[in-house]
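Missing here: one protein chain of the complex. Every other protein chain is in place.
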Amino acid sequence: MDSGKVVENIYLLVIVTLISVLQNAFFAQKVERECNCQNTHTSAFERVSCANRNCMDAYPTFLAVMWCAGLCLSQAPAAFAGIIYLVVRQKYFVGYMGQTSQSTPGYLFGKRVIFFLFLMCVVGIFNFLLTRHYGSDYKEYVETITSASSALLLIP
Amino acid sequence: MDSGKVVENIYLLVIVTLISVLQNAFFAQKVERECNCQNTHTSAFERVSCANRNCMDAYPTFLAVMWCAGLCLSQAPAAFAGIIYLVVRQKYFVGYMGQTSQSTPGYLFGKRVIFFLFLMCVVGIFNFLLTRHYGSDYKEYVETITSASSALLLIP
Partner (left out) sequence: MDSGKVVENIYLLVIVTLISVLQNAFFAQKVERECNCQNTHTSAFERVSCANRNCMDAYPTFLAVMWCAGLCLSQAPAAFAGIIYLVVRQKYFVGYMGQTSQSTPGYLFGKRVIFFLFLMCVVGIFNFLLTRHYGSDYKEYVETITSASSALLLIP
């Protein structure tokens, strides 16, 4: 596998993408904090439109993190986490539409999955830098641990 | 060409991306269904802002599908379909701004192009799995058929 060579060509881009994801999380958390007092007495169109917009806002972040995690570390756990994220998003969307006057779910969802994928990217980059500068490659151990720990995402 | 090796490294990610595109289409169709009774008596700012938002909502989906189709199957038909999509989007945006009180165009646009690119991804993944498990490679036939059928997108 020439996976190392791929990472060689993109690792700076991945790092910037990770920083931008952190910034997105910062923005989203600001919105989340202001969002509580809103969203009462809304029509069905506004609810579904709002749910769709929240999902779409988070979509590029999710795609970027999943692809980076898959390219930097290993694709099977990243794809599994992606599936979990899609299930969570489906539940979020349906839950958003379902309720009428109670407190709607917040702006954010799937935080744990995104965090897991983010961690995978960081570990992958870190492992690449270790390999490059010290020649020690822990990739196999890390991949095993990642595959095992991705099962933890199933815990609700 | 080591195109097969590239697909080897990303095919699970592509599959998850495809599922997420299906989910986006599901969300968008929900919004589309609620959207009809809205959008009357709007100012120019609201119209252009709404057109821009609808275009931006669909943009990551389009990028993801086009790149997956280009990487998994062949890039020329994918790029051609991408050009068609951009033309459709331009017409959508201009049409959205132009009208004042008649029924505005819906939330979705370019469904046919996205569907074509989606099909390209599925065929590419399917062909890769066939090659891997049975050793039979239909890629050349598929590429020829795809290039020919991409001309069908020109039909209005």
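As written, the chain order gives the labels A and B, with residue 1 at the start of each chain.
Please note the rule applied: a residue touches a chain if its C-beta (ideal position, glycine included) is under 8 Å from a C-beta of that chain, and two chains touch if they have at least 3 such contacts.
Please read these numbers as outputs of a predicted model, since none were measured by experiment.
Of the candidate positions B:V6, B:I19 or B:L130, contact with the hidden chain is made by B:V6. Within the entire complex, the positions of subunit B that touch the omitted partner chain are 1-3, 6, 44-45, 48-49, 51-53, 55-56, 59-60, 62-63, 66-67, 70-71, 75-76, 78-79, 82-83, 86, 89-90, 93, 97. Seen across the whole complex, the unshown chain contacts subunit A at 5, 9-13, 15-17, 19-20, 23-24, 27-28, 30-31, 34-35, 37-38, 53, 57, 60-61, 64.
The rule is simple: only the chains that are shown with their structure count from here on.
Centres computed as Cα averages put subunit A at a distance of 22 Å from subunit B.
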